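Every protein chain but one is kept in place in this view of the complex.
Per-chain numbering from 1; labels A and B assigned in written order.
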Amino acid sequence: MTSTLDVGASGGTTVEPEPVHGRQIALVDLLDRLLGVGVVLAGDVVISLAGVDLVQVRLHALISTIRSDMVEPR
Amino acid sequence: MSEAHRLFPQRLETDAESVERDLFKLVLTIIELVRQLMEKQALRRVDEGDLTDEQIEGLGTGLMHLEQAMEDLKSRYDLTTADLNIDLGPLGPLLSE
Partner (left out) sequence: MTESGRYLYAIARGLDPSVLAGVPALAGGRLEVVEHRGLEAVVSTVDLEEYGEDGLRRNLEDLAWLEEVARGHDTVVQAVATHAPAAPLRLATICLDDDGVRERLDSSHDALEEVLDRVEGRREWSVKVFARPRPAPQQAVPQPTTGGGAAYLQRKKAESQAREADESSAAVVADEVHERLAVRSVAGRRLAPQDPRLTGRSETMLHNGAYLVEVDEGDAFAALVDELASAHPEVTVECHGPWPPYSFATLEQQ
């Protein structure tokens, strides 16, 4: 990483240090910050056959049910 | 747009031939989840200390056979545990290992 030549705010351009590990902010990092919440994806699975969506399995609901039934403390 | 296309909803693209494998994968995943939860629950019961030696032995043997049966099923379709794991975002990965 190159060191910076910072001429200061009063006139003259400030040269930023070279970004570390690539110039671009990863999309996931950018979306987290721009949308204001950790980006979350729905855990749904769509099963399609020959390009036709047939079944949408709502795994959240299914798994939550199984987990709460199975791990109830006695 | 390569980053965006990695995103959801997750589609199990099937054609008539792979439909069997993909549905099997989904079913096995659920079974594996139940097996892991049963194991966790068994360990909890053993810790609680209210089981007889006989019951503990029976539980362990049963779970061992269940694990063996899962391995057989997985190998039939050439699947590893990692293949079965579905990520549920905020719920974390479906299977804990």
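In this text, a residue touches a chain if its C-beta (ideal position, glycine included) is under 8 Å from a C-beta of that chain, and two chains touch if they have at least 3 such contacts.
Since we're looking at a predicted model, the values are computed, not measured.
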Decide which residue listed in B:Leu23, B:Val46 or B:Leu73 touches the omitted chain of the complex. B:Val46
What residues on chain B make contact with the chain left out of this view? 1, 3-8, 39-40, 42-43, 46, 53, 56-65, 67-68, 71, 80-82, 87, 89-90, 93, 97
Can you list, in ascending order, the chain A residues touching the missing chain? 1, 3-4, 6, 9, 13-14, 16-17, 19-22, 25-41
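Here is the rule we go by: only the chains that are shown with their structure count from here on.
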Just the number, please: Cα centre separation of chain A and chain B in whole Å. 26
